[in-house]
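The complex appears here without one of its protein chains, the remainder shown in place.
Moving on, here comes subunit A:
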């Protein structure tokens, strides 16, 4: 996995209840790219992310992470290289202390306790949560939980970050901190979100999904300035690109 390309070719996925969530999606994401996946509710964003890590198996199509196909025998290697944060940070934090939660990944990969400690400290330092190390996760604020959940995947030193709605349920300051943090990351980032202001700040490329298909794929600036496209996809221009309601200036 020298080059951490993410390649999806003609992916189809139907839920057991018959709902078609993904209808023939193909794209390629290069090493170091920051890509937003946007779309209205039920567009297939989360399903797509879960397919990339093998939690959901597509009915047909091919997903490759670097040189490896996302198939059962490669799961362990692939999941070590992909950090996945869930929409609900609470789901990701299930240990008695923040330290144990951040250490869960490295310990699962049987790293020595010295290495685990080093990684936990580094990951918590990156997200600015070193002071929370001994705290029980359920006592943290929403923003702190989000930071720790990101640390819990950073401790595995992933090459690719997949994030499902990372800014949901965050207050404005926590959200701004998250945006600054994401901007500093050099990982390949794939972010599924409704927060188009975050997309504008963090991602240079945007893929718009609708009814399980790609409706647009291109530069974030171009897509987020296309009011008609956004309207068609159940989205609206980010605040930063909307005109001032008083002076009508941007």
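A few remarks follow.
By definition in this document, a contact is a pair of C-beta atoms (placed from the backbone, for glycine too) under 8 Å apart; a residue touches a chain by one contact, two chains touch by 3 or more; residues count from 1.
In this text, contacts and distances are computed from a predicted model.
According to its UniProt record, the chain left out of view corresponds to "Cobalt/nickel transport system permease protein" among "Cobalt/nickel transport system permease protein", "NADH-quinone oxidoreductase subunit J", "Tryptophan synthase alpha chain" or "Biopolymer transporter ExbD". Contact with the undisplayed chain is limited, among A:105, A:166 or A:238, to A:105. One of A:59, A:134, A:171 or A:231 touches the chain omitted from the figure, and that residue is A:134. Among the residues A:22, A:38, A:53 or A:150, only A:53 touches the chain that is left out of the figure.
When the full complex is taken into account, the listed residue touching the unshown chain is A:97, out of A:74, A:97, A:211 or A:225. Contact residues of subunit A toward the unshown chain are 50, 53, 55, 76, 79-80, 82, 84, 86, 88, 91-92, 94-97, 100, 103-105, 107-110, 112-113, 116, 134, 136, 138, 152-153, 156.
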